[in-house]
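One protein chain omitted, others in place.
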Amino acid sequence: MAITVLKNLVKGPDTIRYPSQPAKVTEATRGHLVNRIEDCTFCSLCQMHCPADAIKVSRPDRTWTLNQFQCVICGCCVSYCPKDCLLIEQTYLPPTTEEITVTLKGPDEEKPEEQGSGGTRG
Amino acid sequence: MSRQIIVPFGPQHPVLPEPIHLDLVLEDERVVEAIPSIGYIHRGLEKLVEKRDFRDYVFISERICGICSFIHGATYCQGVEKIMGVEIPRRAEFLRAIWSEHSRMHSHLLWLGCFADSMGYENLFMNCWKVREKILDVMERTTGGRIIQGVNRVGGVSKDIDAEELKRIASGIPELRADFTELTRIFDEDLTVQTRTKGIGMLPRDKAWDLGAVGPVLRGSGHAVDTRCTGYGAYDELDFKPVVRNESDCYARCMVRAEELFTSLDLVEKAIDRIPAGDILTKVRGNPTGEFHARAEQPRGEVIHYVKANGKKNLVRHRVRTPTLANVPPLVHMLAGCELADVPVIVLTIDPCIGCMER
Partner (left out) sequence: MIEQEQTIEMISVEDLINKVHSFHDEGFRLVHICCSREGDGFELTYSFDKDLVMSHLRIPADQNTPVPSISRIYLASFVYENEIADLYGIPFAGIAVDYKGTFIRTSVPHPFGTPQIEVVKRRPDETGGKA
């Protein structure tokens, strides 16, 4: 054990000082969920199949709401989305002190050229 | 004349990874009996199965436990696939075996670190977890999650490992083997480890069978019982022998887990060698009907997932009998007659995963 200890003293720390240094990520890492709202048809399949009940879709209002604290980033909604507009990004979200709900508003059905996507934090 | 006092152990204790409560009846520093009390993290997951589609429930069954998560998901899928009569592709079975063995190695290294910490040997604890990072890197590169993988599906797996990645895993094996050899040597020869574990927590051979012990607790007392020998999944083509020790004390159980690291490395090597080409997921239609007890070998012992369905998309009953629940009676037996200072070592020697135990 003494040899291991001496080697560790010489080599330096093995840990990363997260969050001042970025976390180690790979291509497949599951960080947080995003939605490309322009392609979304509000079919609500993601709401029906979410194991954590984190997504709420409103077809008449054309909104898609995600409770980021409830989401466990399992990837179930991504596999069910028929338009492939749900994606999982690689970076982790920073820690916060209050619950974050992301609401995205999609384009209206009758006028497709009006882009009405915005993000609100509530 | 000695007085009896009752000392509560847990649920918050520096040595316990998860909360369990034991009331220790002491007579002058010697434990006379121990009464366990559980229920601190009961989440009622078995009731949730009546509200979720059986395909979505895979994600919940993986989150029963954080350490042994992959094998929970794989065993649930095995049970549902059996009652639906679905044959999953051979390549998916080999991929599940590779990930299961990585999961077993990371869990044993986690345990070796916590065990060293319970004896006060923090330096060894940090070194064990440093080696564990290499295995978690493999898991993250191939599945996307270090602890919760999320690749099991009913009908196979959802992500593939391509040939280049398999070669990369195989080339990292000799370095892991050298690290494991060094760690096993320290646990075998170090004087601190030996005085704290030899002769402590004796569980004789017939008592271990009678009280229903499973996993390394049973194999450390001389019984060669390992659920992987039934040959589920890809294990019928990967031959191996269970690791058995006869001393029946804490030292024997520690060495069983340390030697199982090498068995897992050999299994990963053989699986990478023999993995066939092909699909990884078959389409599953319809709803399940019937019942089945699916068994698998988790790092802590034998886990049973009992699934019962009646044709709807929610299952009627999903019962998980985890190995820690089966190892509680042997723990109560081992604690009777030991010294107070040995209680943390004995509680850790059954590898308590209370999150699994109480679902």
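Chains here go by letter, A and B, matching the order in which they are written, and residues are numbered from 1 within each.
In this text, contacts are C-beta pairs under 8 Å (C-beta built on N, C-alpha and C of every residue); 3 or more make two chains touch, one makes a residue touch a chain.
Here the structure is a predicted model, which is why all the values come from computation and not from measurement.
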- Query: The chain left out touches which of the shown chains?
  - Reply: B
- Of the listed residues B:Ile38, B:Leu281 or B:Leu340, which contacts the missing chain in the full complex? B:Ile38
- Task: Quick one: say which of B:Met126, B:Met202, B:Val225 or B:Ile272 touches the chain that got left out.
- Result: B:Val225
- Query: In the whole complex, what residues of subunit B lie against the chain that is missing from view?
  - Reply: 35, 37-39, 42, 44, 46-47, 209-212, 225, 227, 229-232, 236, 292-293, 295, 302, 304, 306, 308, 316-317, 319, 321, 325-326, 328-329, 358
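The rule is simple: only the chains that are shown with their structure count from here on.
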- Query: When the C-alpha atoms of subunit A and subunit B are each averaged to a single point, how far apart are the two points in Å?
  - Reply: 30
- Parts of subunit B lying in touch with subunit A, wherever the complex brings them together: 52-53, 56-57, 59-60, 63, 123-124, 127, 130, 133, 137, 140-145, 148, 150, 158-159, 182, 186, 190
- Please name which positions on subunit A make contact with subunit B in the complex. 1, 4-5, 8, 14, 24, 26-30, 49-51, 72, 74-76, 79, 88
